[in-house]
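This is the structure I have questions about; it appears just below.
All protein chains of the complex are present and in place, except for one that has been dropped.
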Amino acid sequence: MSGAISFLDANLAIDLALLAMLVVLAAAIAMTRKLLAAILLMGVYSLVSAVWLVVMDAPDVAFTEAVVGAGVSTIVLLGAILLTRAEAEKTGWGRLIAPALIAVATGALLVYAALDLPSFGDPTSPANAYVGRTYLEVASRDTGAANVVTAVLASYRGFDTLGETTVIFAAGVGVALALGFGERAAPASRLMAGATGDHNVVLRVAAKLLIPIIALFAFYVQFHGDLGPGGGFQAGVILAVAVILHALVFGLRETMTAVKPSFARGVAALGVLLYSGIGVVCIVNGGGFLDYGHLFTAEIEAQIPPGLLGDPGATHHWGQHFGIFFIELGVLFTVAATMVTIFYGFAGRSPGGEAKL
Amino acid sequence: MSFLLDHLNYVAVVVLMMGGLFIVFSSGNLIKRMVGLAIFQTSTGLFYISLAKVSGGTAPIMINAASKEGQALAAELDLAYVAAHGLDGVVYSNPLPHVLILTAIVVGVSTLAVGLAIAVRLREAYGTLEADEIAALDRETPKSTGAGP
Partner (left out) sequence: MTDALPLVGGGLAIAGVLLVLLGAIGVLRFPDVYTRIHAASITDTGGASLMILGLCLIAGLSPITLKLVIAWAFIMVTCPAAAHALANAAFSSGHSPWIGSFRIMRESDEQAAVQTGPQTGPQTGPKKPGPKKPGLQKQ
């Protein structure tokens, strides 16, 4: 490992500096009693994690962490403290002893175990040398996607992704059942605090500039998931963030007129239906569940123009291309609609009681 | 020293994980516990990504070694290293943990949302968000509160 990595030292320095910042942030979150401070520090924690993930060659994950952690997660936590209290009770020192001992003891055991792990960056470690390496070798050839992460997520491990999409949908249903569907939002919801005069004009102009661009960027990320970092999960969360921004600036009522809660719920269900529907179509055509090789019958596949992807000479796995396309679309629908439903649940509930009539 | 540097990532991940665990155990406030749980979850993500990193590697998106990016990457590396561990002249990081953590992050925020929804309902039912007070309210006998089973 020694000879090749002349620039690893700079990488390692950045990596350790970012991890140190994360540790300091975690300590700050532990020490503060004000929940608003804890939530904003959590947002900063997510952003620093996203930067660390880029340094670790994981742009897909960094994308997701930045949008989810610094976007939706902060919004949902803020909604929760707006509906409850913004400050935690004081905990006496005695209460901290047992957790500290447990944390130190478990941490010591884990560090002792971690010393046996392979060196950081070792290309011959068991994690990097076998299955991961094989995916790198065959993914582009089998699926036609340059982004190996998307290929693995959507094709090789497509069944896992279906399960995760269903979990996200179930979480949206759970929040909607616990907090209401948001249809009974008060005319001026608490999230858009009463502003004096027309102080919102700057935010309204900025939002009008940004919301279309954010939505367009979400679709760009969705459809370029094969070629670069991106995919259904990131695009879904970005699209939901556009809707949430609209609600924060223009009021929840306006947004609910544009994106009705029933529409959001329907789209979420449609996403899961689309994903499993692709799997069923593959079974009907003679293959296994989500076996994209059997997505198209031979007659349909003969109808696809060979120049569709711009290279008439190359052989294309049309089942893989279209299968990945449709299931990513399903993931986009479910993730975006679920995040919007969750937001409506928190924002549409008035504090201290039932959703207002 | 190099052994320490090689494993410092994992030590940092363990510290973060224990920090999250400490927050969950020590705070009585339900929302702060959810934040601690979120820190715990993201720290396991950091662990996986640390395992996936290959030194000198790039993101697992296939690029052409002859292109500008490929040549810029290859300029910094030892040729023998690239030949031994690279694929068509480019060294990539391991994509499999990235896949696992990508979905884990979105699922994590979904479960955070469900937990917070339950916390909001608890606050409305019991009037407080501290776990001790909720437990005390639960332990009151039905005779004194007049509540049913």
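Should a chain be cited, it is by its letter among A and B, assigned in written order, with residues numbered from 1 in that chain.
The rule is short, and it goes like this: contacts are C-beta pairs under 8 Å (C-beta built on N, C-alpha and C of every residue); 3 or more make two chains touch, one makes a residue touch a chain.
Keep in mind the model is a prediction, meaning the values are calculated, not measured.
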Touched by the hidden chain, restricted to displayed chains: A
Per the touch definition above, residue among A:A37, A:L203 or A:I304 touching the missing chain: A:L203
Contacting the left-out chain in the complete assembly, out of A:R33, A:R95, A:H224 or A:R253: A:R253
For subunit A, the residues touching the chain missing from this view: 187-188, 193-196, 199, 202-203, 206, 209-210, 213, 251, 253
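Everything that follows uses one rule, which is that only the chains that are shown with their structure count from here on.
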Inter-centroid spacing, subunit B versus subunit A (mean Cα positions, whole Å): 12
List of subunit A residues in touch with subunit B within their complex: 1, 3-8, 11-12, 15-16, 19-20, 22-23, 26-27, 29-30, 35, 38-39, 42, 45-46, 49, 52-53, 56-61, 64-65, 68-69, 72-73, 76-77, 79-81, 83-85, 88-89, 91, 95-96, 98-100, 102-104, 106-107, 110-111, 114-115, 117-125, 127-128, 131-133, 135-137, 139-140, 146-149, 152-153, 157, 160-161, 164, 167-168, 171-172, 174-175, 178-179, 227-229, 231, 233, 237, 335, 338, 342, 345-346, 349, 352-353
In the complex, subunit B residues that touch subunit A: 5-23, 25-29, 31-32, 34-36, 38-39, 42, 45-46, 49-63, 76-78, 80-82, 85, 87, 91-99, 101-103, 105-114, 116-121, 123-124, 129-130
